[in-house]
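All protein chains but one are shown in place.
In this document, chain identifiers A and B correspond to the written order of the chains, with residue numbering beginning at 1 in each.
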Amino acid sequence: MAGKSGRSINNVPESPIKKMLFSWEGILVIVFILVNIFCACFSEFYNLKSLLRQMPVYLAEVFLMLPMAYILVLGEIDISVGSIVCLCATMSCIVCNTGAPFVLVVITALVVGTLCGSVNGFILTRFQELPPMIVTLATQIIFRGIAEIILGSGGSISASNTDGFRLLAGKVGSVPYILFLVVIMAVIFAVILGKSTFGRRVYAIGTNRLTAYYSGIHVQKIRFIIYTVMGTISGLCALFIVSTSYGANTTTGNGFEMDAIAMAVFGGISSTGGKGNLAGGVISAFIIVCLRVGLGQRNVHAQVILLILGLLLIGAVALPNIIGQVKKAMKVKK
Amino acid sequence: MNKKLVSAVLCGTMVLGAACPVFAGVADGKKIALVGKSAGNAFFEIAAASYKETVEAEGGTVDVVYPEAATADAQIKVLDNLISQDYDAICISANDVNALQAKMEEAMDAGIKVSSFDSAPNSDSRQVFVNQAGTVAVGQALMDAVLDIAGGEGQWAILSATSQAANQNAWIDAMKSIMESDEKYSKLELVEVAYGDDEPQKSIDQTSALLENYPDLKVICAPTTVGIAAAAKYLQDNESTCKLTGLGLPSEMIEYTGADDAHSCPYFYLWDMQGLGKLSAYATIALANEEITGALDETFTAGDLGEYTITTADDGGTEIVLGLPLQFNSDNIEEMAKLY
Partner (left out) sequence: MEKKSIVKKITGSREALLAVILILLFAVVSVISPSFLTVKSVTDMLKNNAVTMIMSLGMLCVMLVGGIDISIMSTLALSGMSIGMLLKYEYISNTVVAFAIALAIGTACGLLVGLVISRADVPPIIATMGFMYVFRAMGYLVSNGGEWASAAALGSFKDFATTKILGLSCVIWVIILCYVVFFFFMKWTRTGRKIYAVGSNANAAEVSGINVRNIKLLVYMIMGFLAGLGGAIQVSVYASAMPDMQLGGEMDVIAACVIGGVSMSGGRGTVLGALLGSLILATIAKALPLVGIDPLAQNTIKGVLILVVVVANVVLQRVADRSALKGREM
């Protein structure tokens, strides 16, 4: 049960090819191809080159989707990640401007992220009664607030030495480093979630926390680790965001949490916990990236793009359910 | 097995995307993109409409593009899109001073001319900036308004938008330095700079706190369109003796403007929004036609607006100043509200 997609079409014949085709991931791959064909026809500028050039900004958000998937599988949510990105970006720019070597800048971002994540984890495990949404809402305000205090009036900082960040934004041929890193990280996260004991335990907690607890799983320890890793990855995301802007400001990372959640959910990871896998999340992330780039290249109004994404999100979850219900109703009639 | 297939299909599709033929149209005239701070900003719409009209009259085309949110992150995505589309020039009103630098440099490297108006990115990120009114001129006008409305002495406060709004901060700094430099402002006391985040709710909380904390407050200066309207309504509804001035849209402020006690705002300022759009359009066209490069002391003709010279901006870059801020009072507001 665990590891299966959150969504599937009922009553599919059990032949392996058909099974694969009708699984959520299979459908996503088809959607991905369709989206690319659509975009290529829709925008005269849509090609591999422009896609690869525009990708890095979006890929930074894909990083966030990976640990977010774990949190969603737990049946929880973290809406503070955008603010963690903001704080990490701010701190890394400040350290960068002291003239410190770039390694130190990278370490700062990751450490600050880890600290923020562990604050979330600490509060959530110490006071288990508290809903994650409200705790991360409070820390969302706090982390961005701290960044606001640090940035002072003006609320914006520019990295004086951009060499390190330019290096991060570098490319092999026309493929940006970040694409490789996203793929590597996605594989690592997917394997841990899908194949390791740790991953199985995450599913177990998401399916039934009490049962998981009684069967000897350290529920709180696992929750703590996941929220902390979420912070670390936010630090990583912040580094790449700074590498596209050479600076940070009080709005950096605004709304990233929603983008990350949307990618994961569209990929079949259930927000009620216990279901979904990362392959779906990664494919859906690329669908969303391609669609946004394609529509954006024809200057479709930003709000219309959001409208389409909103409908897509609802449709992706609602359609399989409706089809299932219709089929069930027809069966009853027979 | 499943994963292999998935990755194979992924690669295949990418190749397909790359192989798709590129249909490049041959456009007459210049193709220009105008990037706003966010969608749904009445203030920007007015300038954008005039910008578009001007460029189209000159035979070019304009696409007005909005980021999905009023953040620099969202504008970076928009700039990425624009760089892919062979524009001749991009004109932007920046959400952040620093954060656009990487993308603006990329655009300039790709041969796209980059101008800005209303709110400037830093001097490395632009070729030229069209300033609606000189920063010092705005500061001077507002300072004199405060002095006049306060009757020469007393407490006053500033209600700004957000702490990182670059143009707001520049005006506030200008006001502060003007206040210190001249003896005639010595009896004025600036008690606080509050931030209403351009949200009516927060602006009203801040305004009422100012009034309660400083009962003798004589003037609030709000150099932001949302803030001034919210504060004006609050002051007027409460029949406060504290008066208001600042920068606002006439159509938003018409109900609150008047010299008598029944109105909360005796007069306020803004600049010629249509003129701003027009001048920015001509500046962008001149850049695209390589008549100017954005260097100091270059001159160009902006249609019927006349000749303009590029001057030094406060941040070390260059700018073109439209003119002096306009005053709106009970005499002209009816008429101006129809325009913007």
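The rule is simple: a contact is a pair of C-beta atoms (placed from the backbone, for glycine too) under 8 Å apart; a residue touches a chain by one contact, two chains touch by 3 or more.
Bear in mind the structure is a predicted one, so any value in this text is a computation, not a measurement.
Can you list the shown chains that the hidden chain touches?
Looking at the complete complex, the unshown chain comes into contact with A, B.
I'm checking contacts with the chain that's been left out. Which of B:Ala209, B:Ala295 or B:Leu339 qualifies?
Selected residue, touching the omitted chain: B:Ala209.
With the full complex in mind, choose from B:Ala194, B:Ile220, B:Ala286 or B:Ala302 the residue touching the hidden chain.
Of the candidates B:Ala194, B:Ile220, B:Ala286 or B:Ala302, B:Ala194 is in touch with the missing chain.
Considering the whole complex rather than only what is displayed, give the residues of chain B touching the chain that is not shown.
These residues of chain B touch the chain that is not shown: 38-42, 44-45, 70, 163, 193-195, 200-202, 204-206, 208-210, 212-213, 226, 229-230, 233, 237-238, 249, 251-252, 254-256, 337.
Can you list, in ascending order, the chain A residues touching the missing chain?
77, 79, 123, 127, 129-131, 133-135, 137-142, 144-146, 148-149, 152-153, 258, 261-262, 265, 270-272, 301, 303-304, 306-307, 309-314, 317-318, 321-322, 325
Methods note: only the chains that are shown with their structure count from here on.
Compute the distance, rounded to whole Å, between the mean C-alpha positions of chain A and chain B.
About 33 Å separates the centre of chain A from that of chain B.
Touching chain A in the complex: which residues of chain B?
Chain B residues touching chain A: 2-3, 5-6, 9-10, 13-18, 20, 22-25, 33, 39, 63, 65-74, 76-78, 80-81, 83-86, 95-103, 122, 162-164, 166, 169.
In their complex, what parts of chain A are in touch with chain B?
For chain A paired with chain B, touching residues are 20, 25, 29, 32-33, 36-37, 39-41, 44-51, 53-54, 57-58, 148, 151-158, 162, 169, 241, 243-255, 279, 283, 286, 292-293, 296-297, 299, 301-303, 305-306.
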